[in-house]
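Quick one: this structure, given as structure tokens, is what I'll be asking you about.
Shown here: the complex without one of its protein chains, the others still in place.
Just so it is clear, A and B label the chains in written order, and each chain counts residues from 1 on its own.
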Amino acid sequence: MSWRRTVAIARKELIHVRRDPRSLLIALLLPIMQMILLGYGATLDAKHLAVYAFDRDGSQTSQALLKRFQASPYFDLVRTVEGYADLTAAVDAGRAKLGLVVSPDFSRRLAEGGTVTVQAIVDATDDNTANLAMGYAEAVIGGFSQDVQLAWLRRQGLPDRAAAPPISVETRTWYNEDLESRNFIVPGVVALVMALVGALLSSLTIAREWERGTMEQLVSTPVTAREIMIGKLVPYFVIGLVDAALCVGFGIGWFGVPFRGTVGTLLVATALYLVVVLGIGFVISVAIPNQLGASSIAILVTLLPTNMLSGFAFPIDQMPAPIRAVSYVVWARYYLTILKAVFLKGSGLAALGGPLLAMVAYAAVVGTVATRAFRKTLD
Amino acid sequence: MADPAVAAGGLTKRFAGTLAVDRLGFTAATGEVFGLVGPDGAGKTTTLRMLAGVMTPDAGSATVAGHDVVRDPEAVKSRISYMPQGFGLYEDLTVDENIRFYADVFGVARAARDERAERLLAASGMARFRDRLAGQLSGGMKKKLGLTCALIHTPRVLLLDEPTTGVDPVSRRDFWRILYDLVAEGVTVVVSTAYLDEAERCHHLALLHEGRLLHCDTPARLKAGMPGAVVRVTSPAPDAVRDALRQAPGVTSALVVGDGVHLVVDDAARRVPEVRARLAAAAVPCAEVAAVAPTFEDVFVAAVATSGEAGP
Partner (left out) sequence: MSDAAVVVEDLVKRFGTFTAVDRVSFDARRGEVLGFLGPNGAGKSTIIRILCALLRPTSGRVRVAGLDVTRAPEAVRARIGYMSQRFSLYDDLTAIENLRLFGGLYAVPAGDLDARIRWAVEMGGLSGREHELVGTLAGGWKQRLALGCAVLHRPPILFLDEPTSGVDPLSRRQFWDLIHHMAASGVTVFVSTHYMDEAEYCNRLALIDRGRLVALGTPGELRSAPLGGTLLLVECERLGEALAVLAQTPGVREAAVFGDALHVMVPDAETALRELPGALAAHGLRCERIEAIAPTLEDVFVHRVGTAP
């Protein structure tokens, strides 16, 4: 293998990227954009949910309950309405995520020491948010309920202890103490962005030469298939590492995602991941010698599985067994496991043996296929 | 006699049922311009691709620059340069960057590269365009850049696929001058063209039609070997001339051209006076009746006719 020829190919590729505005956009702008969009936009938390209330009691007690909702960070008491129809209309139209109905005998029954029901209507078209909304609502009402009980007990002259529930739970959340979904979405975005950038850029490289007619001349020269492959992919490898650094830096610096692991582990995992992603892009480029087709397939093959089956948005262990089995084949899954562990758990190479081995195996397979894929003939 | 630079035998290539090249064989001597001449579909591009080692023949073989293209294509590639149709250049690289790339690919030492590049660029008048993007060059300059890149190392055989298609006659002359200079240095040039009038410029040529070899010889012998002769009748009324002569004895074909009629006759000396008489008798005005040298189009048409194939 000629070092000089490989360097010539790599140098040429860098010039192409530098002079092609689209490639530059993909390489530099896309990662930042994705980080911002998904980092801010892809939240699984529910905050400031719109609440409409139909207060048929109108007492100080019912007002106090509604104020609790307003004070909660999860709810926003947008409006009180004067009729049931208005409430359902608001939920229907999507103006309210949660509709509360307080019955006319609310304060009277509580003052008598009895029980009362508050009706809550939840918009469950997004069942994730609905679940959260119901949980939070129950917590708010539960808290209020307990306070009402306490107040009543005190008026009776009974000790506070009587209001305390017999068993309480002491929870400790490990790794993601703020329960910020962003903390696990951002590493996912890193994996996604690199899958996209890597596969997209490398999938264009061979196809572009065929389309422009330069490949025919290139294969008539002494340059070997391996030199072409390595020469063309090394620049994208470097770009991939830069993008990874950009995204990780952005995640830590801007979003405040904690980073508890070592840079070394991250580098090893990222390098392996890039080999896989670039190799796949290269094979696509060889198989589909036109840029439009190659880039479409590249997006299909990297973006969708990474999005759906890597554990990025949907937890893998909740998936039915056959799908879970498929996810083992998705390379991003292992990288994501490693990323999350490195960010949030501070794991080192030793603890990550399993996923790392999987990635090494993947890289070896893809590398072999890519080397064999490209042939220096027109037929 | 020295070993031929290119020796092909029985070259065959099939694409999805069509025979693109059918048992083609020819030899090109060292230091000559060898032409593959024929219309589209004759198999020129496919033949050149097989000679360049970028396409595998289905049958037959070829030795180019001393190596077998089927058994040892990579050895062939280091001794030749191939310029495909269209441009093999990177439009978003400058002239200099293109040259440097191909120099690296062929392993040309830097000093040699600089010297050759300067000389070649000066010869083609492109010295002041070194920093211009290849995509911004005119068509003629792109071709010259392609040739410069092909010659940055010293190939023994140069394979050119229709390098002058779409190029005006003046630039074409320039191009051929460069080819002749190369040949004087001992390079063998195999060039394909669909312009039949370019056949004249080759030292040897192979006339190709639908993948098959019609004839292979020097231009002079091909013309001399054509059955019959060509007579040109200059007249302001070509249609009348043609009508008058269509049934004339010894006239094989009468083709209306811009300013008269192009006749193929069996014997010029005999028929020219006959034609004059016939036209006079029919009161058809004609300015001149004279025997002329056949064009290569005449040679080609005659060759196709004698090989028993009719066109579409």
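As a convention for this text, a contact is a pair of C-beta atoms (placed from the backbone, for glycine too) under 8 Å apart; a residue touches a chain by one contact, two chains touch by 3 or more.
A quick note: this is a predicted structure, and the numbers were derived from the prediction, not measured.
Chemist: For the full complex, can you list every visible chain touched by the one that's not shown?
Modeler: B
Chemist: Among B:9, B:41 or B:66, which residue is in touch with the absent chain?
Modeler: B:41
Chemist: Using the touch definition up top, pick the residue from B:58, B:72, B:91 or B:200 that touches the left-out chain.
Modeler: B:200
Chemist: In the complete assembly, which of B:2, B:109 or B:220 touches the absent chain?
Modeler: Within the whole complex, the residue contacting the unshown chain is B:220.
Chemist: Touching the absent chain: which residues on subunit B qualify?
Modeler: 33, 38-42, 138-140, 165-174, 176-177, 180, 184, 194-197, 200-203, 209, 218-220, 234, 239, 255-260, 262, 287, 292, 295, 297, 300-301, 304, 310-312
Here is the rule we use: only the chains that are shown with their structure count from here on.
Chemist: Report, in whole Å, the distance between the mean C-alpha point of subunit A and the mean C-alpha point of subunit B.
Modeler: The mean C-alpha positions of subunit A and subunit B differ by 61 Å.
Chemist: Can you check the complex and tell me which residues of subunit A touch subunit B?
Modeler: Within the complex, subunit A contacts subunit B at residues 2, 4-5, 7-8, 11-12, 15-16, 19-20, 212-214, 216-224, 376-379.
Chemist: Using the touch definition from the top, list the residues of subunit B that touch subunit A in their complex.
Modeler: 49, 52-56, 73-74, 77-78, 80-84, 86-93, 97, 100-102, 104-107
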